[in-house]
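Here's a structure for you.
The chains shown are only part of the set, and none of them has been moved.
Order as written gives the chain letters A and B; numbering starts at 1 within each chain.
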Amino acid sequence: MKFLFELLSKFSVSGDESDISNFILQHAIERSIGWKVRPEMFFGEDFHDCILLKFGVPRTAVFAHIDTVGFMTRYQNQLIPVGGPEIMDGIRLRGRDTKGEVFCRLIGTEDACYHDFPRGIEPGTRLSFDQNVRVDDEFIQAAYLDNRLGVYSALKLCETIENGWVVFTTYEEHGGGSIPFLIKFIQENAPVKQALISDITWISEGVEHHKGAVISARDKFIPRKKFIEKVVQLAEKSGVPYQIEVEAYGGSDGREIQFSPYAIDWCFIGAAEDFVHTPNEKVSLSDLDSMIRMYQFLLSEL
Amino acid sequence: MKFLFELLSKFSVSGDESDISNFILQHAIERSIGWKVRPEMFFGEDFHDCILLKFGVPRTAVFAHIDTVGFMTRYQNQLIPVGGPEIMDGIRLRGRDTKGEVFCRLIGTEDACYHDFPRGIEPGTRLSFDQNVRVDDEFIQAAYLDNRLGVYSALKLCETIENGWVVFTTYEEHGGGSIPFLIKFIQENAPVKQALISDITWISEGVEHHKGAVISARDKFIPRKKFIEKVVQLAEKSGVPYQIEVEAYGGSDGREIQFSPYAIDWCFIGAAEDFVHTPNEKVSLSDLDSMIRMYQFLLSEL
């Protein structure tokens, strides 16, 4: 839990992921001594702020995005969104420009929003939700659960995985752009035919807290039926709680796998949250546990 | 005609194209004995449910998508669209889940639609229009003409083509995703500079039944003027009836050719239909004949 709290304290609005990238890398380097298999690690400026871990002989790649939604300062005291943050009058935001730390509140609505910081903030400065982590017996509630829990689950997977890629991606919340070069690198080095997206989805009419990891049959985009069926059969065999999602909207790194120049099947698997893209994202701890166990099972079987 | 009827009886909502893929492949294997040139065939899991046929030394590739629009069951008795089906209260739908065959009716409107099947249908099940083929002296009317006629025309082309790729693609109705890996395979094996999209378009103010194959100068996307002019000049020379389309909306596999990392010219050529994406798509038989003859002519000249 201590590590998860640290992970939740990092700032990583899309396009500014270097801090969290360094933190994840440091963790991977230190902990990999105790992992079942020591991975090859690929990172650095050639990969922007992404990290690739290659374990054994991969058949499947797991992708977890490390960025979050947030805001960018425009002119005067205007704010424009990065990704799709929920806009709620009065929420606390934080960030930093060359003059120092920024703590302020958001004022306004979807149509036009502003900050109330006494001094001007340099145009182009990223702000994100001020963090406030709350944990009880059943739930964790905080900003950035999407996708720090996906990152956390991917790092737990690293402890047991023998064969596979575990990949930390950037920009996902704002249209993507790292998957194309990551998937090219993967396919040219140790190609796979299967990809899983380790990310957080929504509570909905059909997806409830405490019902297990969510396997998505579709969001805005549609994976191949054959592959979803294979994943669901394994999920069934795993004994780990899971539920099936069918959505008409929403997207993930899966979109860029679908449109990549490689025939790679993909499936989104993750816990579901309430209060999406707010400072109060809320996930069931048992669902997080199911997510972690499901990935550990699937990566050994797929 | 018997073969076309069989083709029209297959189920292939985007993402679930294995049945029709097998059917087309079987047909190609059996019939290719009588074709002018025996093609190399590429298919199987490395190509998902797509099929590539390589004839001689290709200069041009022809793409025909094998999927159709349809619906997917969500929770309770909700339906969400796959691709852009016309939503009409009362139309008959069919499909299959692990409990067996499904025949039901659609209830509702664009905003919210449902099925009336007595038992629940498993979430994530694909449904499509119940088929009812009608043919008279002038027209064929059925579900799935878009794009079974494009597939049919491409298979007729196989009888005479000496040089070129004939490619059967998937997912086209729901955003695409197979063209990127297909075009990569083509360019790395027997590259082309020209692509034709064998698909069905719309009757409109400027496109009428019985006026011939439609050559599209643009839809939402815009091919190069030089190439359209080349195609139109050959069409003129062919003596086969044709008409020019200019649309501001709509898309095809041509979109993914345009945005591929290869400098390939593309042009959409196909018959036009009324009652698009309904169970009652209607195409002039003489336009279908023009489409077939136009492709046979163009592939020998381009």
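Throughout what follows, a residue touches a chain if its C-beta (ideal position, glycine included) is under 8 Å from a C-beta of that chain, and two chains touch if they have at least 3 such contacts.
Worth saying up front: this structure is predicted, and the values here are computed from it rather than measured.
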Identical protein chains across the whole complex (2 displayed): 3
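Going forward, only the chains that are shown with their structure count from here on.
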Rotation angle superposing chain A onto its copy chain B by C-alpha atoms, nearest 5 degrees: 120
Chain centre separation (chain A, chain B; CA means) in Å: 36
Contact set on chain A toward chain B in their complex: 193, 204-206, 217-218, 220-226, 228, 244, 246-248, 258-263, 265
Interface residues, chain B side, partner chain A - complex: 14-16, 18, 45-49, 72-76, 80-82, 123-124, 126, 171, 174-178, 180-181, 183-184, 256, 260-261
